[in-house]
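One protein chain is absent from this view; the other protein chains keep their places.
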Amino acid sequence: MNVTMFIPCFIDLLYPQVGISMVRILERLGHKVDCPELACCGQPAFNTGYWHESREVAGRVIEQLHDAEVVVIASGSCGAMIKVFYPELFAGTKHERMAQELAPKCYEFSQFLVDKLGVTDLGVSFPHTVTYHDGCHSLREMHIQEAPRQLMAKVRGLQLIEMSQTVCCGFGGTFSAKFPAISTAMGDVKCSLAEETHADYIVSSDSSCLMHLQGLIDKQGRSLKTIHLAEILAPS
Amino acid sequence: MSERENILTRVREALTVSTPKPGAKQPGKAASATRDFRSLLPAVGATYEEQLALFRANSADLKTDFYCVKDVEAVKAQLASWRDSEKWRRIASHAGSLTEAVSSSLGLPVCRTDAAYSTVELEASDIGLTECDALIAQTGSVLITNRSAGGRALSVLPPHHIVLARRNQLVSGLPEAFQLIKEKYGSNYPSMISFITGPSRTGDIERILVLGAHGPKKLTLFLLE
Partner (left out) sequence: MNPHARQFNADARRLSADLRHRGIINTALNKYAIKRDEKKALFQDWEGARQTAAEIKWDALSHLDQNLEKLAKTLEARGTRVHWASTAEQARAIIVGIAKAKNARAIVKSKSMTSEEIHLNDALEKAGFEVVESDLGEFIVQLRHEAPYHIVFPAMHLTRGEIRELFQKELGDAPSDNPEDLTLVARRVLRKKYVQADLGITGANFAIAETGMVSITENEGNARLTAALPKTMITLLGIEKVLPRLEDLALFLPMLATVGAAQLISGYNTLYSGPRQPGETDGPEEWHVVLLDNRRTALLADAEQRDALHCIRCGSCLNVCPIYRNVGGHTYGTTYCGPIGAVITPHLRGLRDWKHLAYASTLCGACAEACPVKIDLHHRLLQTRRNSVQEKPRWWEKLAFKGFAVIANRRPLWRYFITQGGRLGQRFHPLVKGTRLDPAYAWTKTRELPPIAPQSFKEWWRNRS
């Protein structure tokens, strides 16, 4: 397949190894990967209510991705923006039709592997105890819950222990800066839930959530580690 | 223009814009959601015996004291025994084929709420004895009206509410109960219809369940053959 990848801004700048892992995984599976140079899906402006400004960024994304055979997005939160929210953002504009046509072609990375390619076993090992954090956009906008777990089930030596509650990590994009006290409290609650599982790693398909949690972990000196699912699945 | 007209005008203006049915955007949804609530609500069992068992289990959870007895004589005997052990001094009740037989048998003054009555007397009664319209298996509820159960206050003011029901008054669920209300009362409804589910309770202090907040602390139900 010709896979077009969308690499979000924070992966480009802060966690390039996540994007690199995804490219390597897809190429190992025999697919041709292209990463058009796009900066941002437009979610920050969209979430803050500046839909006009968001369209200025997102319009470029639609134009670049529209003709793709299939689009794989390296984050559940950008995935939700492109797949679920673009049709609403562009309703009544010249890009409306393109947004609607693009949506069914979009997948988050783990969703793409399992639901589209039918691949669950990448022949890797990760002999650690982990717990999984479902990013809210992945879970409730893209309805992804099983795919990451099916992938982890085939990782040799990986032991998954679920947290006792499913709850937002508290990042929420600009929320983390607008309401830092609440954001921190929510992150603390999440880290405590993770610690209760006695897992070594918090795994997620959303680097933005992990960035927030790792930031708290480092500041507080907790012993948890965070890692993106793609990094576990990448060929060594 | 009256406020009534103001409000209705604003409503009509607002409704000139219609909205899509909820969930219309979701793919693969059925044309219209079912209006057969029975298929959505908790299961109630197909037979009378199953429904009675469900009612009994719900009563236990609710702390309703539920007794299946043979006849009115059994009820009289049980109430006489409680009269003595709990030292009842006055009871309250209403006219009814079951209630009258029982209330007259205890040798205590009876506050009758089917004629004008004193609230102070009712408040001082140890028990409120009533009949009912139905028992609902699905929820463990007792359905009463102010017509079938001696007014509005009798079933809620005294600290112990005792209900006399007949076997054939058990219905399976809430849909059946509302149907019964319509069939029994037509358009001449009693001004109060109440589903009573267990004794009075509150969870307002640390969400801990306490019985007997304002209504009866005890609810006793006799199901007569």
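We just call them A and B in the order they show up, numbering each chain from 1.
Going forward, a residue touches a chain if its C-beta (ideal position, glycine included) is under 8 Å from a C-beta of that chain, and two chains touch if they have at least 3 such contacts.
The shown structure was predicted, so the numbers you read here are calculated from the model rather than taken from an experiment.
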Options A:I144, A:C168, A:A199 or A:L233, residue touching the unrepresented chain: A:C168
Contact with the hidden chain (one of A:H31, A:H66, A:K116 or A:R140): A:R140
Footprint left on subunit A by the chain that the document does not show: 7, 9, 11-17, 19-20, 23, 35, 37, 39-40, 44-51, 53-54, 56-57, 60, 136, 139-141, 165, 167-168, 170-173, 175-187, 189, 211-212, 214-216, 218-219
Those residues of subunit B which, in the complete complex, touch the missing chain: 2-4, 6-8, 10-15, 17-19, 21-23, 29, 32-35, 37, 39-43, 58, 113-117, 119-120, 123, 138-141, 146-147, 150-153, 156-157, 173-175, 177-179, 181-182, 187, 189-208, 210, 212-216
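Simple rule for what comes next: only the chains that are shown with their structure count from here on.
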Interchain centroid distance [CA atoms averaged], subunit A/subunit B, Å: 52
